[in-house]
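The complex appears here without one of its protein chains, the remainder shown in place.
Take a look at chain A:
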C-alpha cells in the first residue's frame, strides 16, 4: 500500500503530464505483480471496491475520539476521508501494513456488511498516507486528475509499445493485468483479446497546413465531410455485447443506454455522438452544451434521455459482421457504410454526408460559409479531408486525413484578474480572467466572460507579468486584481471555439476553449467588445449569421 499511497500523493500535486507519466512508469517498474496491476486499475477506475459509506466512517471515528476535537479537525481540513486518515489512532507496529492486493482481494470476496469491519482493521495498521488512499478507494472517491488514457500511456512507455496497442486489448483484460505486464516486460506475446465487442484504436487526423497541404486537396484524391461538434465514438455490437467507446477507449456505454438500444447490428461504427432537439421529426443537432448535460453522469434519468436524445452520425465502418474492413481503402469502406446505415434504417443513426467540391478554392469557400440548411453553419466545427485510398490505421498518421477547422471566434476583452500559474509558471501571473463591457455607454462596466492562460513566448509572458505587477489594485491569495478602466487597462484578443448559454456565469455565457491569441497593447480598453456582441454569437434557433472575424 505504501508505494501506491505515495504515488497518489505525488500524482495529485504534479501538474505536468510528463511528470505524471514518469511517476506511473516508475511505479510499475518498481512494484511487483499483482500489486501494480491493482494500483493501475484504481487509477483507470477499473477497480470497483467501494464498500463503505461516509456515514459509517464517521461512526467508526466517533468511537475513537472526542466529538468536539473531531469537529475542530474536520472544519479545518474540510475533507472527511483526509481528516480521518490524519486523526485515526495508530495501533499497529507499522510492520504488518496490508498491501493493496490484500485489500482489493479481501473486499472482492467479502460481503457488504463486512466492509466497515475490514476497513477498521486496516486503518489500525496503515500510516496516514496509506489510510488516505484506503479511504478514498473504499468510498469510491478517488480523484487524482489522471485520465485512464494517461495511465495507459505510462504503461505504453514502460513497455516501449504504442498506446493504441494497449487500448485495443484493454477491454479484454481485467485487473491485476498480469498477462499485460508479462507482455510489456517482453516475457510473453501480446495477450489476445478474447472479449466480445473490443475497442479498435481510432484513426485521427492532422491539422491542415494551408500553405503546404491545401494544394494537394483535389477531389480525385480526397473526400471532404463536415467535422461535427460532438464527441467521437465507436459503437460496437458483437454477438449480443454492445459497447460505446470514447476515442481513447473508455467505455461510456453506461451514460448512453438509449444509444445501446440502437445498436441492433453486428459490426463497429466510427462516428460522432451528438444530442438532438426535436425538429419536426428529423434530427437537428443541439449545441454542444446539450451534449455536456449527458456526459460524466452516473445515473441517466428517463427524463434526460427524452429531453436530450443522443444519436450517432456515422463516419466510417470498421467491422461488418465477420469482416474487418480496416485495411480497405476509405472509398470502399464508405460504400459499405452507406449500405450498412441504409439497412439499419434507424432514425437515430445517420450518415455524415460527403461535401462535394471542385477544387481547393471551392472547399475554402465552403469552409468559410457553410450552408445554412440543416444548421450546418452552427454545428460544424470545420471540414475533414480523407484520402480515398486511405486504410484505417490507429493513431495520427501524417497525410491520409486532415482536419481543417473553421477560424475561431475572436473578441477583444479587458484583463481583469491574473493568477499565478502552476509548475514551471508558478512564479508568473499566467492565468487571466477577462471581461467585456456592459451597461450604459456612458457608464460602462466590465463583466467577466472567461478565463484563459497565455500560450506565448517567455518574452511576452515576462512583459505581461511586469504589467500585472505594476497595475495591481488588489490581491487575494494567488490572485491579483488589475486596473481595468475605459482609459487605463490592457486589451487581450481572445480566440475561442464557441459560446454556450450559462446560468452559472454572471455574464450569462460560457466560452469554449478560450485562449489569449494576442496582446493588444495598442488598443484602448474602451474599444474592447461589448457583451451584446458576444450574445449575438450564441447559438439559437433562427439565429442571425455568426459574427466571425479573421484570426490573427
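Following the convention adopted for this analysis, contacts are C-beta pairs under 8 Å (C-beta built on N, C-alpha and C of every residue); 3 or more make two chains touch, one makes a residue touch a chain; residues count from 1.
Just so we're on the same page, contacts and distances are computed from a predicted model.
Chemist: Can you pick, from "Quinol oxidase subunit 1", "Probable sugar-binding periplasmic protein", "Putative mRNA 3-end processing factor" or "ABC3 transporter permease C-terminal domain-containing protein", the UniProt protein name of the chain not displayed?
Modeler: Its record in UniProt gives the absent chain the protein name "Putative mRNA 3-end processing factor".
Chemist: Out of A:55, A:68 or A:345, which is the one that touches the chain we can't see?
Modeler: A:68
Chemist: Which of A:56, A:86 or A:214 sits in contact with the chain that's absent?
Modeler: The one listed residue touching the chain not shown is A:86.
Chemist: Given the contact definition stated above, which residue among A:186, A:240, A:302 or A:477 touches the chain not shown here?
Modeler: A:477
Chemist: Please identify, in ascending order, the residues of chain A that touch the omitted chain?
Modeler: 6, 9-10, 12-15, 19, 22-23, 26, 65-66, 68-70, 72-73, 76-79, 82-83, 86-87, 127-128, 420, 422-424, 426-428, 477-478
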